[in-house]
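Every protein chain except one is present and positioned as in the full complex.
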Amino acid sequence: MSTAVQDRPFGSILVASLLLLGLLGPVPARAELPVESTGQVVTLPAPAPHWAWVADPLLRRSTLVDLDRGKTLGMVSAGFGPIMPMLAAGRGEVMVAETHYSRGSRGERTDVLTLYDMRTLAPTAEVVLPPKRAISAVPSNHATLTDDERFAVVFNLTPAASISVVDLAERRLAGEIATPGCSLVYAVSGRRIAMLCLDGALLVIALDEGGGEASRKRSAPFFDPQVDPITEKGVRIGDRWLFASFEGYLHEVDLSGEVPAFAEPWSLFDDGQRSDEWRIGGAQHLALHRKSGRLFALMHQGGVDTHKESGSEVWVYDLAGRKLLQRIELESPGLTIMGFPIEVPEDWIWPLSSIASGIVNAIGSAMGGDEIRATQDETPLLAVTSNFGGGIALYDALTGDFLRRIYSGNMTNVGLIAPFGGQAP
Amino acid sequence: MSTAVQDRPFGSILVASLLLLGLLGPVPARAELPVESTGQVVTLPAPAPHWAWVADPLLRRSTLVDLDRGKTLGMVSAGFGPIMPMLAAGRGEVMVAETHYSRGSRGERTDVLTLYDMRTLAPTAEVVLPPKRAISAVPSNHATLTDDERFAVVFNLTPAASISVVDLAERRLAGEIATPGCSLVYAVSGRRIAMLCLDGALLVIALDEGGGEASRKRSAPFFDPQVDPITEKGVRIGDRWLFASFEGYLHEVDLSGEVPAFAEPWSLFDDGQRSDEWRIGGAQHLALHRKSGRLFALMHQGGVDTHKESGSEVWVYDLAGRKLLQRIELESPGLTIMGFPIEVPEDWIWPLSSIASGIVNAIGSAMGGDEIRATQDETPLLAVTSNFGGGIALYDALTGDFLRRIYSGNMTNVGLIAPFGGQAP
Amino acid sequence: MNMDDWVSDLTRAVARRTSRRGFLAGIGAVLVGGGATPLLPISRASAQGAPGEPHPDKPEGDPEGCDYWRYCAIDGFLASCCGGTHTACPPGTEMSPITWLGTCRNPVDGTEYVISYNDCCGKEVCGRCFCRRTEGDKPIYYTHKNNDIDWCMGTSSVIYNSTVAIVVGTSTKKG
Partner (left out) sequence: MNMDDWVSDLTRAVARRTSRRGFLAGIGAVLVGGGATPLLPISRASAQGAPGEPHPDKPEGDPEGCDYWRYCAIDGFLASCCGGTHTACPPGTEMSPITWLGTCRNPVDGTEYVISYNDCCGKEVCGRCFCRRTEGDKPIYYTHKNNDIDWCMGTSSVIYNSTVAIVVGTSTKKG
């Protein structure tokens, strides 16, 4: 017994108290169960393609989930706002830009980039940032890594726009670069960061060896934000970023060359769908399976300015052919109360059972999908979450078949990251 | 227009930006609505007898609610654990013992007693405490004011037990007093604090003018914690503290004299009720209306060791006569999802309407009551809350009639404080 | 169609009858209401008719209801349900001086007003009367017209509690 607890500083106190209190009997000669060690903490195996992170701003964390087994693997707790880990596979690290106050909701503000070990999920280092990072309900593209994982770039908004650059090799702030009128951070190759500007232009900043500004190029406007803005919820494939506009046109921005190339936007809807008022909507309404070139988009029927409304369907496009392949009518992403899944017990009798199921399904359907992400393996999953529930609905990303719902313990879902391998192309 | 915003430091920035962007037209000669001031923050009127505080540890706050109007009046956000404001009516202050970390859930711990102005709910001062305060799921009696509101006393557990004493006049820590084996803090007159000890004894510490220990008296054990422990969820009337034991005996401790007097415990159940397995249960299972001498107790039917189970009824006793007056079968304290009340819309048709109502009521009833408190006025309310919902069920405390449910926006309810006038006798 | 399908379809049909806006568009459309009128707010909201249109009994609308005309581009918790009013923040919070803007039509006078949505900051999220309307809302890069940003800027804390809706002028859009 002493062996089991001696490796813990307080183990001896525990045992001493137990003996003192007469609560521990002698271990019998034939002990049915051995005395066990205290102090053990799980270390994760290597990341798997079907792992995903789901942010819960209410519980101030992002949860790591094994989509195959429906298991919660761990979490990072990182303060106020959506917690969006950046996944540096090469470094074996997970990073989060965090904001903390000395008295919880008040006092002195400290922004940090915290580095967590990918296997232990324990913080290993932190770099103090300018206390300016942008916080919003849109979870994506507020911070990113450069493709070589040398720098982390955090978007700031005070409301003056800038970026903070952290040197991950040297674990220090490399500097801050002003980006007036341009927002958010979209990584492309060559240590470059693209940003979207107020006038519909694209700003591309290249970083030098020390994380400073090597060059800055601003394109001509490629869309009119007054007429038909693209949403900031873009997805990346190689050096292309894809954005959908409010009116349902897909803009492809190719940053592989020196000068950005803007393909002619193509419509996600035909005339009939458009007159039926199908629209994009949700917090992360685009997803990609890169190998198959399948583009997923959350769709709903609604009027002008309903670009935040949850999706009732996911539409699947062949990106190369610019063609609608499939419409997936969404199942409920799962209703939860306080993070607990709500399903109807199977021993309920009719008509109670079917009515209760009907109500639960109706609530779930009404909740709709707010975030979608696909894994990037050969048997990809499409995950769909809802802001006001903790469930994750899983579909076969190649066939569109509904597979199952899983639950992470989250109470809200905002920001879905899959696969573990991260945002890189 | 300029008048309205000039009093705010950033008002001019706002107006300048608006003009720059061409978004503000000239104010028409006959303005339909006047331009309004920014920067206004509500100040509360004097506290009313039907105001109550309800702690939500999930949202890290305690919410001030007007029970009559069903209005949320404001809140204090105060970090980890149940937020239990101490109400110093004489000082016009609300105080909370708080625990904060420099990085949210990690980093450096700082415990403070924060003083909030009762009208503005803004922090006006803080006193740093030894980083030792006890945190538990039982919301009551972890900190208290002395009756004269000169000192605040905070119970510490590391697991060594002690109390921190804060001098409220001088806004400084008066000191820490070790209380080995004795826990929690129950104020009585004469700047005295009673504590419950491991062996069933009572420790009474009197404070001197400077907040130091003037005297310490420890009684003989007045109950056997091994056989039938009293719960720590006591209520106060004058210099008496009332505690219920697991087995349903009411212990009255009279601290008006130099030496504590322990009345013979009396049974809350008759033999029939006892054989029907009625038991006390819940997080705050006793409440008092002092003027009428009505004692309220949350009751459920359950086996041994079900002292935390939610109550299905509130039993009302005449304290002086030691007599059961009434049994109130509890209505649902209100089902909520994410703090939003769930009630069935009245335009639902039968049978959907009644089945949905049945389900909602059944869930609500199954949740049961976890906390009860009575207001102390001439037309007192009895408030009942549930840990896993945000609703408050209100009853007439004199008749037991169910009145209505109200909602504060809380997602969980742990710790109910009414009236605003506080714990004082 | 068997009975099970019938009951499910009925439930869904009833659920779909109500507004699909914001949180009310989610759980709210079915069983849940805002916080202002605790018992049957769904019915109350639908009784008010189209968004922004006044109820005959209350031409100005209800500042504790998401349908209130000033909230046409809000996304957050109504300060009026949280201890504040539609123009004043709850006690102990601090009103952000930096804001996003909407242009909303007042149904009483038919005028388009510029509305400043000022966040109330420094206390944890209110949780009551969540309201999301997106008339004229633009993406984050079009900053001053975006309601997703935490606008607790220029305040001593970025922690978001709730939002007010203040008339700061009439709009040039006025027809």
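Note that the chains take the letters A, B and C in the order they are written out, and that residue 1 is the start of every chain.
The criterion applied here is as follows: a contact is a pair of C-beta atoms (placed from the backbone, for glycine too) under 8 Å apart; a residue touches a chain by one contact, two chains touch by 3 or more.
The structure displayed is predicted, hence computed values, not measured ones.
*Asks:* Can you list the shown chains that the absent chain is in touch with?
*Replies:* Counting the whole assembly, the omitted chain is in touch with A, B.
*Asks:* Please identify which residue in A:Thr72, A:Ser102 or A:Gln326 touches the non-displayed chain.
*Replies:* Answering carefully, the residue with contact to the hidden chain is A:Thr72.
*Asks:* From the list B:Ser357, B:Thr379 or B:Thr399, which touches the chain that is not on show?
*Replies:* Residue touching the absent chain, from the options given: B:Ser357.
*Asks:* Determine and list the chain B residues touching the chain excluded from the picture.
*Replies:* 80-81, 99, 101, 104-107, 109, 134-138, 157-159, 161, 182-184, 195-198, 225, 229-232, 302, 305-310, 335, 350-351, 354-355, 357-359, 361-363, 365-368, 386-389
*Asks:* Just checking the interface: what residues of chain A touch the absent partner chain?
*Replies:* Given the touch definition above, chain A has residues 1, 4-5, 8-11, 13-15, 17-18, 21-28, 31-44, 56, 59-61, 64, 70-77, 116, 119-123, 334, 337-349, 352, 356, 360, 390, 405-411 touching the missing chain.
The rule is simple: only the chains that are shown with their structure count from here on.
*Asks:* Need the most distant chain from chain A, centre defined as the mean of C-alpha atoms.
*Replies:* So the farthest one, by centre of C-alpha atoms, is B.
*Asks:* Would you kindly tell me how far, in whole Å, the mean C-alpha position of chain B lies from that of chain A?
*Replies:* Taking the mean C-alpha position of each chain, the two centres sit 37 Å apart.
*Asks:* Using mean CA coordinates as chain centres, what's the gap between chain A and chain C in Å?
*Replies:* Centres of chain A and chain C (C-alpha means) sit 26 Å apart.
*Asks:* Centroid from C-alpha atoms only, then distance chain B to chain C, rounded to Å. What do you get?
*Replies:* 31
*Asks:* Where in chain C do residues touch two or more other chains at once?
*Replies:* Correct list: 10-11, 14, 23, 27, 31, 98, 122-124, 144, 159.
*Asks:* Can you tell me which residues of chain B touch two or more of the remaining chains?
*Replies:* 60, 77, 123, 337-338, 352, 356, 411
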